[in-house]
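With one protein chain held back, the other chains of the complex are shown just where they sit.
Our next item is chain A:
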């Protein structure tokens, strides 16, 4: 590839990838009357779309979704960190985790429905939490991180009389912060982006923002301003967290793919 062609390719790529975001941000501020008249190229600015979100119950859904995804992620990190530590200490179960990594929850919709019905979680918000309280992905990512920790540090701590808990919390936790943040953000995003799972497993009261938004499209397919405003605000929390840690996340994830 010649140099100019290479730059052109990247510019084009960036444009195509960014276009849906740019459009989302633009359309959210379009005055509704312009959208209905089909005159979206005329410049206009309005906050009407954002005001219209409250009566549709947007803010409650947003808070609720942040809550359940946050809780599920927290639990996944709490169970994942000691599990990754055990694998790093030679527990022979890495294969099992890799196998489960390959099967997303949305694939097991039918049997999980049965399991949840059996455990009386079906229909309640806990159906969104407990099945995600352990994540093979988190375990794998943290395990990859632990492989890069010089293990003499752990052995030295043990000689000094540190128990497993102390090793985990006092010695390894500070060193593993980038991996914990990365695993946390990525698994939060994975949970946040479940659509069909919450739709099927919970009653309408407990639908997440995703399901609610997919429904909104069915309800007002031509109210682009409203839809875009919901899309923009629904994306912002995750996008902000990502941008805050972007460097760490990309580097850590890339690093964990090397080994």
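The definition used in the following text is that a residue touches a chain if its C-beta (ideal position, glycine included) is under 8 Å from a C-beta of that chain, and two chains touch if they have at least 3 such contacts; residues count from 1.
The criterion applied here is as follows: contacts and distances are computed from a predicted model.
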Listed names "Cytochrome c oxidase subunit 3 family protein", "Sugar ABC transporter permease", "Crp/Fnr family transcriptional regulator" or "2Fe-2S iron-sulfur cluster binding domain-containing protein", matching UniProt entry of the absent chain: "Sugar ABC transporter permease"
Residue of A:112, A:141 or A:180 touching the missing chain in the full complex: A:112
Sole residue of A:24, A:52 or A:149 that reaches the chain not shown, by the stated touch rule: A:24
Residues from chain A at the interface with the omitted partner, ascending: 1, 6, 9-10, 13-14, 16-21, 23-24, 27, 38, 40-41, 78-83, 85-87, 89-93, 96, 100, 102-104, 106-115, 117, 119, 130-131, 133-134, 136, 139, 164, 168, 185-186, 189, 192-193, 195-196, 200, 209-211, 213-214, 217, 224, 227-228, 230-232, 234-235, 238-239, 242, 246-247, 249-250, 253-255, 257-258
